[in-house]
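The complex appears here minus one protein chain, its other protein chains still in place.
Here is chain A:
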Amino acid sequence: MMALLKRDLAIATRSGGAAMLGVLFFLAVVAVIPFGIGPDLNLLARIGPAILWIGALLASLLGLDRLFQADREDGSLDMLVMQDWFSLVLTVFVKSLAHWLATGLPLVLAAPLLGLLMNMSATATGAVMLTLLVGTPAISFIGAVGAAVAVVLPRGGLLVSILILPLAIPILIFGVSASYAAVTDPDPFLPPFMILSAIALFFAALGPVAAAAALKGAAD
């Protein structure tokens, strides 16, 4: 399993990998917003956490369709599906984890720089980083289901985003509300953050099982 993790990470970080591309896309989305709404720094500071979260969500969805597609193309997906049930679930879990390490974690690390561009306070930036750290794995785990469902399609990329976006909306809601709660005074930070953590754990348990079931189904 460690070998699989290393292999997937190596593929993702080599040329044409999703890791740098995701961060660049994140940067592009966030950079486009001030052009759209005007360079008012107060307004940017106020909506900054939401923009960072939306950018991270879209960037995480970007590389999802490649999660199983590459394995399918070189035939190793059939080998993975032929394992017994438990190993398959574990494999999907490790692959989702590798996807997060390659695309989600760079987003978290890039967030402070973008927070600076958005004129966000240090507390707000810290809160966004913390919520992204907890929330982006959830996107990877639930995204694995969409990637597994669409793996048999020749061009499933757009479809994965459409299928997964509705399911990812709760992550966005609680991620953003926790980030806001950290900067606006009377709102407590912990309740939405705890719900976000619960969603992440729930998806980490549910996602690999559902994705494994979909892969088995697609292979039959």
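Brief remarks on what is shown
Criterion: contacts are C-beta pairs under 8 Å (C-beta built on N, C-alpha and C of every residue); 3 or more make two chains touch, one makes a residue touch a chain; residues count from 1.
Here is the rule we use: contacts and distances are computed from a predicted model.
Candidate names were "Multiple sugar transport system substrate-binding protein", "asparagine synthase (glutamine-hydrolyzing)", "Serine/threonine-protein kinase RsbT" or "Heme exporter protein C", and the UniProt protein name of the unshown chain is "Heme exporter protein C".
Within the whole complex, the absent chain has one touching residue among A:5, A:20, A:152 or A:201, and that is A:152.
If you put the hidden chain back, the residue from A:45, A:90, A:105 or A:213 that touches it is A:213.
Contact between chain A and the absent chain runs through residues 142, 145-146, 148-150, 152-153, 156, 159, 162-163, 165-167, 169-170, 206, 210-211, 213-214, 216-218, 220.
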